[in-house]
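Removed from the display is one protein chain of the complex; every other protein chain stays in position.
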Amino acid sequence: MQKNEVKKSNENILMRMVRNQMFIPLLALAVLAIFNLIADPSVFKITLSENSAGNPVLSGLLITVLDNGSELAILAIGMTLVTAASGGQDISVGAAVAIAGSVLLRMLCGGNSRPEELAMPIIVAFLISCVVAMLFGAFNGVLVAYFKIQPMIATLILYTAGRSIAAWINNNELPVITDPGLSYFGGFIPGIPIPTPFFIAMICVLIMFLVLKFTNLGLYTQAVGINENSSRLNGLNPQIIKIISFVILGLCVAVVGLIKVSRVQSINYSVIAKDIEMDAILAVALGGNALSGGKFNMAASIFGAYVIQFLTQTLYKFKVSADALPAYKAVVVIILVVISAPTVKEWFGKMTKKFKVKEVA
Amino acid sequence: MKDNIVLQMKNIHKSFPGVRALQGVDFTLRKGEIHALMGENGAGKSTLIKVLTGVYSKDEGDILLDGHQGPIAIHSPQDAQKVGISTVYQEITLCPNLSVAENMFIGRTSGMGQNWKKVNSDTDKILKSLDIPATATQQLETCSLAVQQMIAIARAVDMDCKVLILDEPTSSLDEQEVEKLFTLMRDLRSRGVGIVFVTHFLDQVYEVCDRITVMRDGQLVGEYEIKDLPRVKLVSKMLGKELDDMSDIKGEQKAYERKAGAVPVLEAQGRVSDAGIKPFDFHIDKGEVNGFTGLLGSGRSECVRAIFGADRVTGGTIKMNGKPVKINKALDAMKNGIAYLPEDRKGDGIVGDLSVRENIILAQQVLRGFFKPFSKAKQYEIADEYIKLLSIKTASADTPIKSLSGGNQQKVILARWLFTHPEYLILDEPTRGIDVGTKVDIQKLVLKLASEGMSVTFISSELDEMLRTCSRLVVMRDRKVVGELSGDDLNQSKVMSTIAGGDK
Partner (left out) sequence: MSNNKTKASGGFLDKLNNLTDTNLLLTITVVIFFLMYIGAMIFQGGGFLKAQQFFNLLNTNAALIVLACGLSLVMITGGIDISVGGVTALVSMCCAVYLDHMGGNVFVSVLVALAIGLAFGAFQGFLVAYLDIQPFIVTLAGMFFARGMTTIVNTKPFNVANEAFTKLKMTRVIIPGLGSVNRKGDYIDAYVEIGVVVALLVVVVMFCLLRWTKLGRSFYAVGGNRQSALMLGINVKRTRFLSHLLCGLLAGIGGYVYFLHVGSGSPSHAMGAEMDAIASSIIGGTMLTGGVGNIAGTLLGVMSLGTILQIVSAAGLGEAWWVGITRAAMLCLFLIVQSLVMSRKKK
């Protein structure tokens, strides 16, 4: 990343590698890969086969990781920004995905729960769901920025109500869409063997990359997250910037809603995107970003998301049920926060110093 | 130990990485006296107090206390309280959501139970005996600040303290409240308590104190009876300049002459903010360097913050080049060509985790707008230019600013504002806590900028810096402007006597 690196001795290169933000996710990836290799090398096999529609598709554990991890990667983009600007996390993303998905279906069905044809083009319905999701994001943002409620508590409101709102939007019906056009977003586009969510994620990543390059979003969010006073004295409006970060997360949520709904051509309000907030937070943390806000590394977060999905798939592979997964991930979270806690770092620093002193002596 | 001496600190040394905060300081406190500890910022008085109260551990030296054989060891504020040294800080360190009685007694005994009836009646007794207008069951929050301060003192007194340290207790009180506090202090003095009083208000020192110890640059300047040390002398001791030292530093700035009818670059009238200053008028001309002077806490920073819109502005007008402008927030000021280097470098200035490069471009980037970021290449070009121009010592433009030394951090912030090409530059304590070389660099730079037509307001705690750079000084005392000096009046004795309050 950094251009002006001065070359130093080999030892320093090693130290720099360890300090690099990509180190932890890479290490986690390596550990997982080795573990899988030892347990069952066949997990890495990728096969080309025909799916039920007669299209050639790739399948295998790695493809599943790419497929499902893409949803997470998209959320990680928004979550990283929110974390950086507000120093807290949005725990309502799962519920918000349910809302976005519900709005999308409602628009497509137009009141009929088994429509013969779509009530409006998918793109229009998607844009409407984007607007709704961004409004909910803005709601969270206002609570955080103007009412000064801690992000996690503020988003607790939507976390509690979100799935109820989603059910309410569709009158608690479970509409089913038969139009094949919708299935492309969460499945495969005929003729292309790679799952579409991966392409969608890559488009999001590309857009984010361009936004970070051609606007000051990155600089502003980081400045606000690191030192709000100083940012204010440099002419920034910290409140607006926090709200913007939540709105962007809302947009990411809408995209994930589209993928999720497309996968099943329907919706289950209480199951859709369940526990995804935990994974999204975990992706940010695994990417080496401080959960207390400030400087962020977007690439590391996105990479972290795929690593988390790899972990999930590995656990599935070992017959861990979907409901039991959170227990394992909770352990990973605790390990991550403990090793990055300042007091622990300080203690660790002291220990290494002592060790070095002993070595010298 | 002599009879009436209650506390003696001998030859105290304390160093922090890179700083020798205390170098062989002695301090003596007698029974039943109010002893002022004076010194400008960085003189070491708060370090000395923190050593005494066990917040810091001393490197060298002894602390002797009446009633104890030999030197005593104090490792924590709790230790200090146990041996009878209590401290009351500027920010009230009580819990506003508890009752008065609870604040008086919590944390003093171990064990689960507490007889609240007894605690309440005891508290009422103490409050009555010290004539503090509060009741035991009242919630602390509902008391005025002065009463809260007194309750903190009452707590200390009730813990049988022999030494009471009051660390700037009056800075958030109004006159009447201060008077009440002084009555209490005199009462305690008559009971034989030794009181150490730290304050920046000279009037208050002369009103209640018996003795003064002056410190400067981590060293003891001396201990004086109050009657032997008139105000002007005290100020000169604090600032480290002898009064008779008339070989005044000649200003290096060109004698600035005001052209008749010239329109000031900036003119403020009745400007006031919610930071607690009295409304003030101010103006500055093109190419002029002027300054706000006064002791710490006199309101000099608050004034420039009010001009820049850093605090909530509550009144007054500002004209730029004769045209009225609205400045309510920082961005307004920046758009009108004003730049402000804040006093609190760490809290308001640097964005610690960001690189030197990002810190330099920040302000100009905000001015340019959200959609017009500088390209990476341009950023490096700018950063390298300013790093060279101000000779900032940094490993690279990508080094996080927090890993730079204080002086270099300050230069980065200076670069940030110079890059916005301001018409009017406000520098609030740009030289605090940085090495001498950098100080001189900054002063030279200020003069150079002024000669190129920039208007600069320069604030510093060090008087010679101000005299060397400014052609006009606005003098402040107790949060209001009390005078303006220029031309021949710009000499140390005149400035000091104005700061101290005339001939008093």
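Letters A and B name the chains as they come in the text, with residue numbers starting at 1 for each one.
As a working rule, a residue touches a chain if its C-beta (ideal position, glycine included) is under 8 Å from a C-beta of that chain, and two chains touch if they have at least 3 such contacts.
All values derive from a computational prediction rather than experimental measurement.
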Contacting the left-out chain in the complete assembly, out of A:Leu108, A:Ala154 or A:Ile272: A:Ala154
Contact with the hidden chain (one of B:Thr142, B:Gln176, B:Ser391 or B:Ser451): B:Thr142
Of A:Leu174, A:Met202, A:Ile240 or A:Val337, the one touching the omitted chain in the full complex: A:Val337
Contact set of chain A toward the excluded chain (per top definition): 88, 91, 143, 147-150, 152-154, 156-161, 163-165, 167-168, 172, 275, 278, 281, 291-292, 321, 323-331, 333-334, 337-338, 341-344
Residues of chain B (touch criterion as defined above) contacting the omitted chain: 77-78, 81, 89, 92-99, 102-103, 106-109, 111-114, 116, 135, 137-139, 141-142
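The rule is simple: only the chains that are shown with their structure count from here on.
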Length of the line joining the C-alpha centres of chain A and chain B, rounded to whole Å: 46
Chain B - residues contacting chain A, complex: 308, 310, 329-331, 334, 340, 342, 347-354, 358, 362-363, 365-367, 369-373, 380, 395-398, 416
Touch list for chain A against partner chain B, complex: 2-4, 6, 213-217, 219-220, 222-223, 226-227, 229-237, 294-295
